[in-house]
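Here the complex is missing a single protein chain, while all its other protein chains stay put.
A, B and C are the chain letters, set down in written order, and residue numbers restart from 1 in every chain.
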Amino acid sequence: MKRYARTVRFDEVDIAGVVFFARYLNYGHEAMEDFFAGFEGGYAGLVKSRGVGFPAVNAEVTYTASLRLGDPFFIDTSVLHIGNTSCVFGYRIWRSGPDGTELDCARIRHTCVVCNLPAMTKLAIPSDIRAHLSAHLQAEAT
Amino acid sequence: MKRYARTVRFDEVDIAGVVFFARYLNYGHEAMEDFFAGFEGGYAGLVKSRGVGFPAVNAEVTYTASLRLGDPFFIDTSVLHIGNTSCVFGYRIWRSGPDGTELDCARIRHTCVVCNLPAMTKLAIPSDIRAHLSAHLQAEAT
Amino acid sequence: MKRYARTVRFDEVDIAGVVFFARYLNYGHEAMEDFFAGFEGGYAGLVKSRGVGFPAVNAEVTYTASLRLGDPFFIDTSVLHIGNTSCVFGYRIWRSGPDGTELDCARIRHTCVVCNLPAMTKLAIPSDIRAHLSAHLQAEAT
Partner (left out) sequence: MKRYARTVRFDEVDIAGVVFFARYLNYGHEAMEDFFAGFEGGYAGLVKSRGVGFPAVNAEVTYTASLRLGDPFFIDTSVLHIGNTSCVFGYRIWRSGPDGTELDCARIRHTCVVCNLPAMTKLAIPSDIRAHLSAHLQAEAT
């Protein structure tokens, strides 16, 4: 698991003062970019120098508590499955609850194929990426 | 089913020239707003005058074909389930395929609770809203 | 002048229920894309087939009245200046005022260079584009 910290910004909340439901996928992707920060040039290096992309084939978000303007929150990224040319990222988005516990706000299950860009053809997961994914593999909560 | 037409705009595509995966949820919500266009003041009237909101408890997107800059596309909104204080919207996002067929790009299953705003307390679905949902109820594809 | 009609969507308003200031530039660009709708493939055709881009060198927005969730509004696009490799778009964003008059919400002055993509080198404005710009040239309000 890799933890990423963030604060809810003004342009991320809706008229009800809470984060709009679509934005949780942006948050997940942001955490995924951070997940690859240790690679040369980071996630951008994967995309731009190595032409490796992770287009989504499925994404599911379960919302359990709201995030409001100014809330500090965390995204815990783990890897739920590794295939030959695909993988599943899991993001747990949480903030501190009233009693100091970790209050789950959303969980995302993000299934990607690994692709050669710009051709968008499937790619056997390169070994260094596979090693990094494996290091964060975690049994899926059931 | 209610059909909504759109074109992919410049600020909706990523470096690969395709619509970013999170934005499909924005598209779904946009179609949902259109779905309520016949109500007084439209969707905005529900939110602002009647204090009725539809916060998501779950959203799942299955991606099957990309949408690219300038692509005309359609969102077919239907209702997959109606509960006492919740409902499930289904969005089929598609464009014309090379051979004139309808090419599915994404399907979204969007589970909402119906709430009183701003208290965010559950609300038994008001009868006019229930009637509109019922008129578009459709058996879920399996 | 070319008029473009729109309604304020849920994901475009902030916690105060009004359109966030940055989004007016998205609105302007959206109207600019519509401005080129008559070209083959529309604005997307310019970008993707002809490799013509319009990167901004300056953009100024003057805000005079707010836009709120659900407001129908209009963007009137005109061309304020045409140079050799640059042009200035003007967007007037307005909605119906309480008394049926046109209530100005914002004015944008958007200065672009015309470029060859992806090289991003300046391009003498192609003649068909110049003709279209010229047809919408309008003396700048002072």
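To be clear about the criterion, contacts are C-beta pairs under 8 Å (C-beta built on N, C-alpha and C of every residue); 3 or more make two chains touch, one makes a residue touch a chain.
On a predicted model such as this, the values are computed, not experimentally measured, just so you know.
For the options A:G41, A:G97 or A:P126, the residue in contact with the chain missing from this view is A:G41. Although one chain is not shown, part of chain B still touches it, namely residues 10-11, 13-17, 20, 22, 69.
Hidden from this view is one chain, which touches chain C at 15-16, 18, 20-23, 25-26, 29, 47, 53, 55-64, 66, 117-118, 120. The missing chain lies against chain A, touching residues 7-11, 17, 26, 29-30, 33, 41-45, 47-48, 68-71.
Keep this in mind: only the chains that are shown with their structure count from here on.
Here chain A and chain B face each other with the same set of residues for the most part; over half of the interface numbers are shared between them. One finds 27 Å separating the Cα centroids of chain B and chain C. Averaging Cα coordinates per chain places chain A and chain C 34 Å apart. Among all residues of chain B, those that touch two or more other chains are 26, 29, 47.
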